[in-house]
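Take a look at this one; I'll ask things after.
Partial complex: the chains shown occupy the same locations as in the complete assembly.
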């Protein structure tokens, strides 16, 4: 007895009436239940970017050292010379983390790591960008503790060092924490793996864990109505297994190294449905898949459930028939499934079979992003609060009487206080490549020595950082977004590095609200301007909408993950003072810019004023100065003046190195 | 004064990677007749209450508030008197309603 | 040509195997190879290294499953015959589970994974792994573990003390053994011990992560160096 497919079922699956009509037009008939399910996940906001793709196309996505432009592959790829390329990306797992913080965060890390090694790159570093509500609240404390533990447990067991990140606290995130995970990997040019399914007759294999009913939400269940029974069959939470992921990493890289992989893609959201359709669309081919061959955790799963299952630690691989045994040998060595489930066809149709019946026959192109998936333009309206808050007269606020007390209050405010409590739960040293550790400098540095013998005696390194001051973006979306990019670049330069490229995770509210869409549109404009000026192209990223609850929308939070390169990692600059009697210099013009400052929030509980303007000519000369001074050993340390202003910056320079016990006398 | 033992287990359908790893290790050691391994936690505590119903209410509230994660876990609880005899048994699966099976 | 070959065992889930391989290979430029856990021969190796990591995901108990890997039979008989074995972090946990070292490694007393540099005071220099150190000498070596809380029953502890088997204790930079310097609750601040026959060492801190100044400290190199030099 299969469920009757009509507009009601389509809407329950999150499709609009127009989208349901479009599907019927494409197929020339009413879709089967499984087809409707596949379209519903592939045309969801998360997979299709339908409300953001037009804006995303404005971002500068090409650059001289970009091997792969954004969106083509799972992660952007930057050429760094010596025959090496760097794959890096940031993604969000906000909603799952709000439901179950530990597993939500853990599976977020697992997913971003797979996006990296599916390219053939070995993950060398992980970073995160976390936002929580007021830490006094018990629910927020619970979310904070468990998100950090989830990230730590997954990254530590997998064996990737978590080397940098940021943690922000503001009431706007009370019910909607933001959990963005970033990963960076290195691959030799001749080992880059592609995500296209090509070669008619080639075999389609599923490798890694078995498939269960994880992550299949809502909508009617294949053979039952929505009922307690149907929900009880579905685990409410996906569980990550870092141990299996480590085995999957080693087996995958071994298979790619042996030249056995024609095409490969990790299974993230919408599992088999997404990987089969996207790989086929990219290869302009079809796929004939028999779900009876998929390794299952429960044998009675329907085609709908298998296609939409989001069980973790699985990949889809396309191989030549002659290589089937060789691939199976590698995955068996690592105690992993490796099953042939179908083959590549030339009719461009994704054909899905279950229990001897054809459950889906869909033109693969019509499912994928940038091909058949819908694209929408949303209405945008400038929010009233912008002018009101910008107009706040900061000068009229009373000056504090005791500046020592203000400094102490700023240093102990959650957004400025030291984050050792967080990063000491991460293994930031595994891999023995981390040169600048968390809490030492304005960005992390990973040496490249193991991959490329040091050229001309210099030991090059990768520099990386995540950044976003969402209060600035709330006050002025465009200028705020520019600051996120500029801040990340300045942090990389403060270590002595040269900014190369960025990835981004755009966390916003409901795009159907014109004010939210205005924030999104202007933020994209800001990132475009800053990346063009600083020549740091966008290599890809992620959009997360609907970060809101009935009474509150989060601040617009376009998190920037930036990658840089340092010529000699041994000359990296840290933030703490190192020697007595050293001179201290402040670089850059002193401008009375208190708008959106931490001082205003902590001391006057005010969020307002004008966001500081960015001077690109100055920023670029600052980068050049810092890189040259660092490489010539002229500076003993450098620290960016950001939240809390110069007073906090000087204090941090004194106390970051707890053994040094240095002070500072300011004329 | 009572003693309570609370057994917290993962909800049936949720993947248990630890159970999977223990099962395959038992297989490799030749224990082919042992299977379906699932792991959980147990929590023992003393309950300073004079009557059984108060003890049950207190433990139920502690489970709901802290000891078991309602999203991913179920719990079973046994309450023993000072002589070690079981005086009550209940679990979250029955919607938390306490079923006194006083023996 | 220095004699002696180092073998680094790789269990499923080990993730510091390459760190040890590189410390012995490129820093100390010794002959070193990886030994897959399913192998049944140590391939003529003179020093066996059980590396750090999360063998079998640390499921059930850290090291509880890895100790049954085929290669561990070889490692046990190699150790019984006096062969040198270093167990680092997860490797130390595998050694106690396999019965090659006494005691157990319990969960850190603050229940949190901890990764940071710590100071270790050398308690004995009469072992192949600490011959390059002086008694009481303090070295800076990082730790990164969630289950490093060393426990043993009273007479085992007494045995360790009487036979001078305690190799390293967590200390302050000045070498004092204090509660604040103990990162995980280990009895007597124990960070590393040797077997009664003194050829097997287990230590929670990672000497291979303190083999190059560039990474923050080279205080751990002396332990690896002493071990390989004792092979000549």
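By letter and in written order, the chains are A, B and C; residue numbering begins at 1 in each of them.
FYI, a residue touches a chain if its C-beta (ideal position, glycine included) is under 8 Å from a C-beta of that chain, and two chains touch if they have at least 3 such contacts.
Computed from a predicted structure; not experimentally measured.
Counting every chain in the structure file, the complete assembly comes out as A x1, B x2, C x1.
Keep this in mind: only the chains that are shown with their structure count from here on.
The mean-CA centres of subunit B and subunit C are about 38 angstrom from one another, to the nearest whole unit. Across the assembly, subunit A contributes 241, 243-244, 335 as residues in contact with two or more other chains. Annotation for subunit C: residues touching 2 or more other chains are 56-57, 59. Listing the residues of subunit B that touch subunit C in their complex gives 17-18, 21-22, 25, 28-29. Across the interface of their complex, subunit A is touched by residues 11-17, 20-21, 24, 69, 71-72 of subunit B.
For subunit A in complex with subunit B, the touching residues are 99-100, 103, 212-214, 232-239, 241, 243-244, 297, 311-312, 335.
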